[in-house]
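The complex appears here without one of its protein chains, the remainder shown in place.
Lettered A, B and C in written order, each chain numbered from 1.
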Amino acid sequence: MEITDFKSIARNYETIFFDAFGVLKNHQGLLPGIENTFAYLKENDIDYYILTNDASRGPKELAQGYQDAGLMDITKSKVISSGMLAREYLKMKVKSGTVAYLGTKESAHYIETVGLKTISIADLDMDEADDVSVLVFLDDEGFDWNHHINKTVNLLRRHNIPTIVSNTDRYYPVNRKEVAVAVGGIADMVENIVRKTFIRFGKPDAQMFIYAHQHTISRGATTDKNKILMVGDTLSTDILGGNKFGLDTVLVLTGNTLAERAESRIRSTGIIPTFVCESAIID
Amino acid sequence: MEITDFKSIARNYETIFFDAFGVLKNHQGLLPGIENTFAYLKENDIDYYILTNDASRGPKELAQGYQDAGLMDITKSKVISSGMLAREYLKMKVKSGTVAYLGTKESAHYIETVGLKTISIADLDMDEADDVSVLVFLDDEGFDWNHHINKTVNLLRRHNIPTIVSNTDRYYPVNRKEVAVAVGGIADMVENIVRKTFIRFGKPDAQMFIYAHQHTISRGATTDKNKILMVGDTLSTDILGGNKFGLDTVLVLTGNTLAERAESRIRSTGIIPTFVCESAIID
Amino acid sequence: MEITDFKSIARNYETIFFDAFGVLKNHQGLLPGIENTFAYLKENDIDYYILTNDASRGPKELAQGYQDAGLMDITKSKVISSGMLAREYLKMKVKSGTVAYLGTKESAHYIETVGLKTISIADLDMDEADDVSVLVFLDDEGFDWNHHINKTVNLLRRHNIPTIVSNTDRYYPVNRKEVAVAVGGIADMVENIVRKTFIRFGKPDAQMFIYAHQHTISRGATTDKNKILMVGDTLSTDILGGNKFGLDTVLVLTGNTLAERAESRIRSTGIIPTFVCESAIID
Partner (left out) sequence: MEITDFKSIARNYETIFFDAFGVLKNHQGLLPGIENTFAYLKENDIDYYILTNDASRGPKELAQGYQDAGLMDITKSKVISSGMLAREYLKMKVKSGTVAYLGTKESAHYIETVGLKTISIADLDMDEADDVSVLVFLDDEGFDWNHHINKTVNLLRRHNIPTIVSNTDRYYPVNRKEVAVAVGGIADMVENIVRKTFIRFGKPDAQMFIYAHQHTISRGATTDKNKILMVGDTLSTDILGGNKFGLDTVLVLTGNTLAERAESRIRSTGIIPTFVCESAIID
């Protein structure tokens, strides 16, 4: 497995899509030196977007996190989250009624900004659920799993309502040694129990990349996919999704895919990045 | 779909295996009239066993439930539960160390009766988990899902320990209108996240039927499978398992399989009971 | 379940996406009267596209089929097939080497039109397979399943090459009573055996709808998804995909979803069309 220097790759593209966790940051905050990468991109007029499977907050709040850490150029227009796709779906398809959700009040607030009425599963009166027109899995926090997962199962058994999963990840890292079950993992369990088909948003799904691509075009950048690079730490989401959308892809070894296992993981999955780099840090 | 009278079938067998929930009882208690069935079996010298996917209590406690409701002949030797198989596995394979579990203290107590040391995931110190030699999913109650499912995921990521699921059901009815997620459903989610292979006990697995069959033989009854009838309300567990073990099977319409959907469910699953009866009640 | 007249729906949209088989035609040819629908669309200046999971031929050949049956307005620019997406992927990602394929010579010919070199698995010398840079499942015909599926499995075990499935369907109807296994079904089997992750093109994947949408835009039509209607006979591909992309959807009862089962299928899958119509025929 050949390891390539990230800079020697990056300079050949007009736009770069970055995954967030494991690429730009980890549980301790931004990767030391990643600010140099953004300085290099600016200097060389290379555009970029951050594509993240996250529906816990809106892009404004996600961008604020980068700014608080010193990356002032990362504004909300640079962040594309699976939550944005879920919100767009709801805006498009929900003409009336209430959006029931599993998640925090903060995650629901972002949905409400397009004028939708929301109610937490925790607060829902099961005998007055006729007004619920859609269910959304937003976040793994903000509710009591013992009671509210069961309540969700019973809601879906009694009412035939479309169900949206706004983050397809099954788990996420919380520190160097531990992970936590993500809302995508909870949604999988509920789907297996009620045996219905949920609608999922997030990488590796093409929709995430198309949304980013359209963003790029709308801001005057290239429409040529050969000029866009996808950088990620996870084969099954970032690399598979980027490949399928027709982009060149870089696997970095600063996150989910450990250096010593990268080669065997590529072989065993058959998901082949165009390049492998130690990290996305440009010195 | 031909509906047959249960009595006209039952009298042709020497032993009958019954599923419990949906066949003998429901959320309100014993099915009215089911006591007549047991009187008929006694009178006609037909032996019987109750095969249940349940690891929340031992067979003694399960039997006590029937006795409290007036069926005094149902003693612990008549009850065969998936928990018994899990306990037998642990007795056979665990030579030392501690059995970590998800479930109630009561469910763990039954495991302890063969001399094993247990610890609830809730009480486990993650930094002293080296002594854990096996993990068991016993019951959906007795722990905080938000915290202890995540703790379980991290235990399995850090330690390579065999994992047992002592009830394969994904959900169970709690009243006429509601179900609850069973420990089998939670185990499926954890297995999908940690991507390891768990060992499962319960119908439709052959082991459950073999255990019952050996019980039958050890008590002097027939070894001839043609003389044993399996009665259940669920195609995918009771009927599939009974068929595979070579038994004649009866689907009753007092539980999971509704009368109006039975025919289409049989056709769509390809799981075909030998007979279909309204209920297991003999007037 | 309310049945709505198709005309009363169609007139509210600027563009209509049609599935082909089960909507416009069946094993006997075009549905009698479907020509009136296209006359109505022309008269009322409603644009349309045909979205089909088919990689057996190029859009030109697919369009020719409609013209031969008398629908002269259906030119190749009106047809969007999963094969087009697969071809675009190959054009974008394959810089050198040979494309190995399972399918007919005709299906490969369409791939070759972008300048790629192809070789049928049937003709491949396994000892000189180093030049193969990608494998494509194109069609269920054109090769000997006994020999060439095994040859494909061994190719993928020995060489780590990306694999493309250009039609996600598992089976397709061949006449009123019979179906045949589609190349998507064969690809699923091979994927389960080699345990790698293939890249799939076709409904319900968003990419199919985006491609159609971009086509629409490039021809000067609306960019507003509220003005596009998706019409299909299959919940799990046409309706799920259309819903997810944010379109209004019509389920027609002239194909895979039988009238007497439509309501229970919608309930059991949780895939809910905006409207249900007898057919897409406008008298």
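Observations on the model:
Going forward, a contact is a pair of C-beta atoms (placed from the backbone, for glycine too) under 8 Å apart; a residue touches a chain by one contact, two chains touch by 3 or more.
For clarity, every value in this text was computed on a predicted model and none was experimentally measured.
The chain not shown here is in contact, across the full complex, with B, C.
Only one residue in the set B:Glu14, B:Asp73 or B:Glu88 touches the chain that does not appear here, and it is B:Glu88.
For chain C, the list of residues touching the undisplayed chain reads 144-146, 149-150, 153-154, 157-158, 170-171, 177-181, 185-186, 188-189, 192-193.
What chain B contributes to its contact with the hidden chain is residues 88-89, 92-93, 156, 160-163, 194-199, 205-207, 210, 225-226, 236, 240, 243-246, 266-272.
Everything below uses one rule, namely that only the chains that are shown with their structure count from here on.
Residues touching across the chain A-chain B interface largely coincide between the two copies, over half of the numbers being common to both.
Centre-to-centre spacing of chain B and chain C amounts to 44 Å, using the average Cα coordinate of each chain. Computed from the mean C-alpha positions, the centre of chain A lies at a distance of 28 Å from the centre of chain C.
The set of chain A residues touching two or more other chains is empty.
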